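As you look at this complex, bear in mind that one protein chain is not there, while each of the others sits in place.
By written order: A, B and C. Residues from 1 in each chain.
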Amino acid sequence: MRAARLFEYHKPLRIVDADYPQIKRPDHVIVRIRGAGACHTDLHVVEGVWRVSLPLTLGHENTGVVEEVGEGVEGFKRNDPVVVHPVMTCGVCRACRAGEDMYCENLEFVGMGRDGGFAEFMLTSVRSLIRADGLDLVEVAPLADAGLTAIRAVKKAAPGLYPGSFTAVIGVGGLGHIAIQLLKQMTTTNIIAVDIVESKLRLAEQLGSEYVVNARDDPVKEVMAITGGRGVNVALDFVGTQTTHETCLRILRKGGKFIVVGYGGVINLRSADMIANELTIEGSLVGNYIELQDLVELTRLGKLKVITNRYGLDQVNEVLDKLKTGELIGRAVLTP
Amino acid sequence: MRAARLFEYHKPLRIVDADYPQIKRPDHVIVRIRGAGACHTDLHVVEGVWRVSLPLTLGHENTGVVEEVGEGVEGFKRNDPVVVHPVMTCGVCRACRAGEDMYCENLEFVGMGRDGGFAEFMLTSVRSLIRADGLDLVEVAPLADAGLTAIRAVKKAAPGLYPGSFTAVIGVGGLGHIAIQLLKQMTTTNIIAVDIVESKLRLAEQLGSEYVVNARDDPVKEVMAITGGRGVNVALDFVGTQTTHETCLRILRKGGKFIVVGYGGVINLRSADMIANELTIEGSLVGNYIELQDLVELTRLGKLKVITNRYGLDQVNEVLDKLKTGELIGRAVLTP
Amino acid sequence: MRAARLFEYHKPLRIVDADYPQIKRPDHVIVRIRGAGACHTDLHVVEGVWRVSLPLTLGHENTGVVEEVGEGVEGFKRNDPVVVHPVMTCGVCRACRAGEDMYCENLEFVGMGRDGGFAEFMLTSVRSLIRADGLDLVEVAPLADAGLTAIRAVKKAAPGLYPGSFTAVIGVGGLGHIAIQLLKQMTTTNIIAVDIVESKLRLAEQLGSEYVVNARDDPVKEVMAITGGRGVNVALDFVGTQTTHETCLRILRKGGKFIVVGYGGVINLRSADMIANELTIEGSLVGNYIELQDLVELTRLGKLKVITNRYGLDQVNEVLDKLKTGELIGRAVLTP
Partner (left out) sequence: MRAARLFEYHKPLRIVDADYPQIKRPDHVIVRIRGAGACHTDLHVVEGVWRVSLPLTLGHENTGVVEEVGEGVEGFKRNDPVVVHPVMTCGVCRACRAGEDMYCENLEFVGMGRDGGFAEFMLTSVRSLIRADGLDLVEVAPLADAGLTAIRAVKKAAPGLYPGSFTAVIGVGGLGHIAIQLLKQMTTTNIIAVDIVESKLRLAEQLGSEYVVNARDDPVKEVMAITGGRGVNVALDFVGTQTTHETCLRILRKGGKFIVVGYGGVINLRSADMIANELTIEGSLVGNYIELQDLVELTRLGKLKVITNRYGLDQVNEVLDKLKTGELIGRAVLTP
């Protein structure tokens, strides 16, 4: 089967003929990939930020139809359309029993720890499948990581928000444009969308952002002006550079929360400043199976729409380049 | 009246004859100070970490008896024994209406923003008073800041703790020895007390710490060994140096929480590490009026005991020196 | 001044010439009433459900402009437009310090425990005032009780709701039509509006209810059909008759929550049934000052619209009759 694989850090992926995966456990499932979203984390893997075992097929944001199932699989059969949660979990550790899939003690991450979905077929486990009947499998692919990561971050943001509060959404890309929709659905906060691309700010407005700020100007100053000098209640950083981290720390009000989603720089803050304003800095890591179910249901109900751009598998390096330069609107999805 | 005042940063306080305070608003109250605890924040004021208006009478951890009340004061009269919450609040801003006293938009901090309790008398407001009938006013003085700061930090720690979880208490001083007692009262976690003074580790054991670690050895290694290589669920830093901040960040398990109480160093962490382990770093700032009521009640019920050492007002610089060198067991209280 | 007062239970109110109120404490305020909503609780007072001291001026849902202030009042002056929280609170008891206004130990309820807003002027306290600059004082009057009661109930409902969950809103009257809007703003649940008046069900649809059920048919059967036989996650009873209470208890799914807002019947349930399905029955009582601030802000932002019908003070008995028969759409507001 065809697969886009990383053989060496900092080099383009190569489209090769890879082995068809093998079912080794009764709960294993092979999915014929229909949509595989491209993510900044793919870039970070190429850059060697995460040390993986090479060669590796990338792609952790997948949909498809069931091709083959292990003998213990119930509830799914060949050709069932599915969204695939990006991690395979054991189901028996304390974290799994509590529904905290990302903390599974025996977790395997497709496209990171094992071969992912930039390929015709991918192995996963029945515990990672969510039915997607009636949905366009390319359009919902970004739910499996961009959407999932956005909803977890928004859920961390939501408890302290109220009418008249302010939430900064830094970066209106794949994650940010979903986060804005979720904030509108789940909270009454005023949204300030921050980006450096005007068309993305226009998109933010269409999705309901009350305010937009072009970060090429002085975003700290503008956000402080919008908030009457108090700063925001929550800053969601979906970009993850040294610059965006610093911006977030400077726009928080007393008791404010900085939720780190995009990564790349260093968090750096005097503890005296942290105390004086009683700030919280909170990492957010992908999301749980149930949260992915919620996203699929929101899409089915028409309350959430992901903007997608379709590409063939052989365009994978072109897609990763576009992602790097930030010129994509919404999310790019490969259709192997 | 006599008062211990700071005239110049980095210099000892001077005992001077200061003006008796004046009631200027109907809710004002003058308290005759009976106990005034000495705190690391007093040291930080002397060091110029916080820029205050000099000269200033320090002391934000106070008890006493009511001396004089404004005309609008109800419920308190001359000679009533009281614990004094360290901030004066307006009662009408959103934060006050929500019980978040530390976020009051019109907050005044005694011993920081205005004259504190290292003096015979201190001005405050009726909103800051809690009745202390039947209690030893020297023994309960540390509740007003050390205890208050400890309980807020413990409340931030408590929700994720369960039997078999681990909580590191870094520093068994004025705050730490209260935090251990509160963790025992309010949670089922296993406590690992960390300090560099053996007598403080013995105290931690007496108060119920399941484990103690001398930080002169390799505390990261020892904590990781105690927790089976997983790290702690929560690290409470009551010391606040660059070293303790770094230790805390290195002993957290996946999903772990670092609660910053003591301050002095810089929090420094790659956002990729923050994400990969989904860490939370949370500042904790003193505490609310209700939390101070809870501490007073816990003391009344015999469920909390603060270790205090009594000193005269003229020993204030000696006390601050002892605090700096870390040789005090429990809390030092001035009795002006 | 003119006032609509109850002199005898089960009798119409009488429009009489009443004494202008007197400021007796420094925090007292006299408000010139601009809008006074009529509520089922007014009916219940007339019916003698609540034993009050007669004669009494009814009306607990008020807006107006400040007429006169006590000497201790800051932040408000003559002619400031205000929404009035229905209870006067002390600000110093534990409940007040925690923001739980309805539990104030020294609470006074206008229109219940003391004279209310069915009059030209009403006495209240500065703690009950919320600025309403730029708002139509008749249109926002229902926020002060109908809206406030609805938001508290919705906040109790919200934590367990997710996309695909179901919430029954029983009664699309003054409270219900606000609750539907708030559920849309704050949750992703599917709403099932239940009423016996077709025009109210049409209104529910316009406000975003996914389903409507006419209770003249078999509402239990219909709700169970809509929810695939599982029942709803939350039932909000804004009507409060024996029939609606019973309906709510019969449509709950396992773990479901029945939130009692309207009152009038008896809650009756075998504890074995309560356990077997782990049900919760939760009373909801008006709401806090901060929640009223949130409603005023939501209205200012254009996210909430109350449907109002204006009546003169002398139409008060006519209005109470219409309320009883359920023929009003939205809320009736007197304009004394």
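In this section, a contact is a pair of C-beta atoms (placed from the backbone, for glycine too) under 8 Å apart; a residue touches a chain by one contact, two chains touch by 3 or more.
Owing to the predicted nature of the structure, the values given are computational and were not obtained by experimental measurement.
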Per the definition of touch given earlier, which of A:Y162, A:Y211, A:F258 or A:Y289 contacts the omitted chain? A:Y289
Among B:L43, B:M186, B:V220 or B:I307, which residue is in touch with the absent chain? B:M186
Since one chain isn't shown, list which residues of chain C touch it in the complete complex. 44, 49, 100, 102-103, 240, 245, 254-255, 260-272, 274-285
For chain A, which positions touch the chain that isn't shown here? 26, 72, 74-75, 91-92, 94, 97-99, 126-127, 288-290, 293
In the full complex, which residues of chain B touch the absent chain? 162-164, 185-188, 190, 290, 293-295, 297-298, 301, 303
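Assume only the chains that are shown with their structure count from here on.
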Distance between the centres, which are taken as Cα means, of chain C and chain A, whole angstrom: 41
Can you tell me which residues of chain C touch two or more of the remaining chains? 290, 293
